[in-house]
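Yeah, one chain of the complex is gone here, protein chain that is, but the others are all in their spots.
What follows is chain A.
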Amino acid sequence: MNPWELAQARPGAAFTVTFDGRPVEALPGQTVAAALWAAGVTSWRSTRGAGRPRGVFCGIGVCFDCLVTVNDRANQRACLVPVRPGDVIRTQEGTGRDDD
């Protein structure tokens, strides 16, 4: 059993996005976080202080742990933002701003 079988899902056609330069398959309707989880990725941020990896924690937009850079826009909550065809998703280092 997997979640797709359980909910008898028939998603639209998969598309490709990139995560840190490598191609990742994503589905319409998924959030960035869901697409990354489905690809086996669980961290996409390193913290400002200790540089520790982080990913989804609360999953509902409250904790801001899952911040990620999408199409050069930093500080996006991966658990809220829908994934779009061609998205360039990058691990967010620190504040996500190059000048910091």
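Definition applied: a residue touches a chain if its C-beta (ideal position, glycine included) is under 8 Å from a C-beta of that chain, and two chains touch if they have at least 3 such contacts; residues count from 1.
Methods note: contacts and distances are computed from a predicted model.
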"FAD/NAD(P)-binding oxidoreductase", "Cytochrome P450", "Nitrogenase molybdenum-iron protein beta chain" or "SufE family protein" - which is the UniProt name of the missing chain: "FAD/NAD(P)-binding oxidoreductase"
For chain A, the residues touching the chain missing from this view: 1-12, 27-31, 33-34, 37-38, 42-43, 47-50, 52-65, 67, 79-82
